[in-house]
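Scroll down for the structure; my scribbles are underneath it.
Omission of a single protein chain aside, the complex is shown with its protein chains in their original locations.
We just call them A, B and C in the order they show up, numbering each chain from 1.
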Amino acid sequence: MNALPCTIYVSFLGAVLALVAGMRSPGTARWVALLSALLAWGIALSAAVNFVPGPGLETIVNHPWIPSMGIRYHLAVDGISLTLIILTGIAATAGILFSWNIEERAGEFFALFLALIGGVYGVFLSADAFTLFVFYEIAIVPKYFLIAIWGSTNREYGAMKLVLYSFAGSALVLAGLLWAYAAAGAHSFGLHDLATAATHFSHSQQLGMFALVFLGFAVLAGMFPFHTWAPTGHVAAPTAASMLLAGVVMKLGAYGCLRVAMTIFPTGLAFWQPTIACLAIIGIIYAGLVALVQDDFKFVIGYSSVSHMGFVLLGLAAANAQAVSGAVLQMFSHGVVAGLLFAVVGRMVYERTHTRQLADLRAMPLHRLLPFAAAVFVVAGLASMGMPGFSGFPAELTILIGTWKTSPLWATFAAAGVLVAAAFTLRVIQVSFFGSASIADGRKAAPAHPLPPITLAEKAGALVLVASTVLIGLKPDLLLDWINPALQSPLFQAVLKGGKP
Amino acid sequence: MDAHPYAFLALFAAIAVAFPVILLSVAQLWFRFFQPAKPSADKGAAYECGVTPTGDSWIQFKAHYYLYAILFLIFDVELLFLLPFAVAFTGLSAGALATMLVFIFLLAEGLVWAWHRGHLEWK
Amino acid sequence: MNLDYAGLFHALRPETSLVVGALIILGLDLSIFRRHTPVERLNLALWIGALAVLAAAAHVWFAPEGPVFGGVLILDKLAMATRLGVLGLTLLTFGVASAAPAPRNPAEQVAIILFATTGFLLMAAAQQLLLAFLALELASLSLYVLAGFDKTRPESAEAALKYFLFGGMAAAFLLFGFSLIYGLTGSIELPQIAGQLFHVTLSPLLVVALVMVLVAFGFKAAAAPFHLWAPDVYEGAPTSSAALIASASKLAGFTLFARLFWREFGAVAGSVSSAHGEPGWLPAVAVIAAVSMLIGNFGALAQSNVRRLLAYSAIAHAGNLLLGVIAAGDAGPAPFYYYAATYGLATVGAFGVIAVAERAGPCQKITDLAGLHRRSPLLAGCLAVFVLSLAGIPPLAGFFGKFTVFSAALQMGGLAGPAGWLAMLAIALSALALYYYLVILKQALVAKPAPDAAPIAVPAIAKLALVLAAGLIVLFGVNPSLLLGLF
Partner (left out) sequence: MIHATLHAYVALSAALFAIGLLGVLIRRNTLVVFMCLELMLVASTLGLVAFSRFNGTDDGNVFVFFILTVAAAEVAVGLAIIVALFRKRQTIQVDELNTLKH
């Protein structure tokens, strides 16, 4: 168990090494990055193997950091964070495999990539609000450079917008946390201590603090109407970065909402619950409809991940054991699936055809040119539609059932959202891969030269992701057996009780 | 009655004022009636011992002297501290003496520095 | 009071070593080295100056605590910490100066930097109006000269004149305030004044005095609305001078500010912790802080010149520092000291990068930094550290500085009073500030270099100074207790 913090240190160390190696050759940097990502993932898996699910956080490291302010370097793990740590390992490894073709400033690319990953591991492991916040912000800044330097369309705008949104969100979080810390007598930033102190806060204080912290994290989770950074950012980002964005970084937001906002201020949750659920549902349906009419392949995926994150937020808002566990499952599922979708669009298709316009793509029979890509994309599409047998199915089903328990109305709307998701996914599959060349009305016809074949690295990355989505789709209990006990901890019990409307 | 002992001062003052006033007014009258003004270029020219002047008489003088002004100022102000020091000299402790010596040393050092930098030579 | 000259000399050893160092520099430069090239003379002067600063630091470290010379000076923890910080920043400024092209008379530059530092050291410990005024003037006069030191550029002289006029006005305000305070209390020793003011109420004359002193410090700290000189001076002055003005003088100035107002006017502080605070100087400072944050941040958004951008960000940071001074009443000086010291580190570093970049061409516009990552990866990396620290990104020191100041302000009564609202405003504006900091980094790290841009060679000393500054920022950010432990 005690090895888990090494995921953080390995990633940061790998970042430094990759930077140094990049000065010699891109190849070395790649291998360094891949090895450190694999090592971190391996550490996480080995920790998962002998992980004993139980209620409450299991402290790993806990020693004073800034004694004069009662700040401790406190790392702990429970089923929920372990789930997301595994997800991070998967996404990081796949992301590096899919950015194998990066030649320009490769060392810096992988250094920033691994720094981001290290920050993410840190957030999922922190049990102290200050520690969590520090890692959270460490994960923000690399995104700007990843997108602005290696991104594609309109990258500087997308990067700036994304980072400013995230930083504004984290400013809200900071404001809320500092307010709570001061109101609690400025003794400790430990999540547990804050939660205990928060029980003495006045009702209005709880509402205000919850609003600040939850909104701050929800911005990063892509909650409507603060989601607009997500599509532009995803589109602008290089493949690996958008895989991380959709796969892991948006989860940071959702995780923060759950781990910090909801557990510390359950009363606030009880008050804001309907608002959040309403926004979540709007997000699901609105983003789905927008995705239905996009012409840019990547925008479709971008909006789809906003829509899927809406399910996560809805599950959190429903705030009963089943919905929340479903939300966590959905975080995992969407992380894998979105990564897969972005990998196909950004790396397999765009890097070869150099277009993302659906109109152009429909003109070229991609299912014949890139059969592997087509197969993978179909799998990913089915998974994200929530087809049984893939991870999306148990996740969204659990969320819907759980939400029904809280409010049948919400569940109904969300179900409508599932249909929309199915619609735009099928459309994009059909148009992009199975459009026949006959409709080539003067558009960019099928490329004369055969497209370069799918590389080994891409195949490996795709297989990792497909395997995990299928595995969880067939056996969701693997994760649920970790998640559900974690929800028995006093903190979450408070949430689930306070969450009852 | 005997005059105030200082009355003659007032008398002198009155004469001292009156004398130039009278002369100037007489000159004014003379100028008014017998010598109307006939200005000309030669008359208006600056007097250069008979030589015809060249260039503008409003030339700029070099500002080098301002260094002297500054140095003088500094050493002038030094007096401000030296005087009380000299007055209270007999009653001063060794520490006060040392402090004062440091002060004088710093000033002297400044002078030496300016001297070596050649700020005292008129260029 | 019995005048203990031995104790005085003993306590003034740091200042003495600085002055002696300066004299040695001047003497050697006039006698032995007058035939050498300016670069050699500059390096020699810098080395001697560095030795003097190190000697001073050693003296500061081993100095005994307590009042000196009948309470004219007070050597407490704040004084010691500030003195160490100032000396460190001066060392880094030497590094910046070594990177900049050597001026016509380098020895004088280093000597004047040392004199300014002497002034800072005295400011850090002054506990008497007269000494405070003299220290402030020693520092300010030296800084005026430094601002105008580059005789080849008219901008430099112009910056010096503007700085001088504003600074002179500030000095006059300060003096008038002091004279009124002396008239009101009959003493110029801070403790006695505090004792006197403890009985009096807020009389009109006292209000005038407070306003005068406040205005003066507003000028010195470049807090809005008294900030007008800052952008011009940062733009026009030689880089090393700008670095010193932006870092060490800020630190010493804010220490003096806090000491003066809390030790002297503590009784008439008023309160900003509740919605209907009592009148006093705290509300006034709060207003100045808010205005500075707003003007600084929004002004910085409009800048295309990197130095002016740094100047406006300095105004914004001055606002945060004033917030720290406000909070110092309850939380002690540690938060704003940490903020000022780490801010100084980052600023000196940023100016150091600019100074090195200027060796390969002008570095005024932000676009002059374009493609820095190609021209010198080291510079680009260091600049990223400094700028991100200014922006307040963990794990860099700037983040924890903001964090501790804001939390200290929020502990003055939560959101019940102006202090809390001010902290919230500052947090919101720091999110805005990230934009213009990223604009700099976008040029340095993302943009392609101009076709004619040559690679930049970083001199060894400058490299050392920059890496040292960056390392310290990371170190203090990861382990803030290193600085907080000084208190």
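We adopt the following convention: contacts are C-beta pairs under 8 Å (C-beta built on N, C-alpha and C of every residue); 3 or more make two chains touch, one makes a residue touch a chain.
Since this is a predicted model, take the numbers as computed values, not measurements.
Enquirer: What shown chains does the left-out chain touch?
Expert: Touch partners of the hidden chain, whole complex considered, are B, C.
Enquirer: So which of C:Leu3, C:Leu54 or C:Ala157 would be touching the chain we can't see?
Expert: C:Ala157
Enquirer: Which is it among C:Leu75, C:Ile188, C:Ala243 or C:Leu445 that touches the chain not included here?
Expert: Selected residue, touching the omitted chain: C:Ile188.
Enquirer: Using the definition of touch stated at the top, determine which of B:Leu23, B:Ala45 or B:Ile74 touches the missing chain.
Expert: Touching the chain that is not displayed is residue B:Ile74.
Enquirer: Which one, C:Leu141, C:Val285, C:Leu345 or C:Val385, makes contact with the chain that was left out?
Expert: Checking the options C:Leu141, C:Val285, C:Leu345 or C:Val385, the one contacting the hidden chain is C:Leu141.
Enquirer: Contact with the hidden chain only, please: which chain C residues?
Expert: 129-130, 133-134, 137, 141, 144-145, 148, 151, 154-155, 157-162, 164-165, 168-169, 171-173, 175-176, 178-180, 182-183, 186-188, 231-232, 235-236
Enquirer: Under the stated touch rule, tell me which residues of chain B contact the chain that is not displayed.
Expert: Residues of chain B in touch with the missing chain: 63, 66, 69-70, 73-74, 76-77, 80-81, 84.
As a convention for this text, only the chains that are shown with their structure count from here on.
Enquirer: So how do the chains connect up here, line, ring, star, complete, or something else (other)?
Expert: Contact pattern: an open line, chains touching in sequence.
Enquirer: Counting only Cα atoms for the centres, state how far chain A is from chain B in Å.
Expert: 83
Enquirer: Roughly how far is chain B from chain C, centre to centre by C-alpha average, rounded to an integer in Å?
Expert: 43
Enquirer: Which residues of chain A are in contact with two or more other chains?
Expert: Expected reply: no residues.
Enquirer: Can you list the chain C residues touching chain A in their complex?
Expert: 334, 373, 388, 393-395, 399-400, 403-404, 406-407, 410-411, 414-415, 420, 423-424, 427-428, 430-431, 434-435, 438, 441-442, 445-446, 480-481, 484
Enquirer: Flag every residue of chain B that touches chain C in the complex, lowest number first.
Expert: 93-96, 98-99, 106, 109, 113, 116-117
Enquirer: Within the complex, which stretch of chain A touches chain C?
Expert: 66-69, 105, 108, 130, 133-134, 137-138, 140-141, 144-145, 148-149, 156, 160, 163-164, 167-168, 170-171, 174-175, 178-179, 181-183, 186, 205, 208
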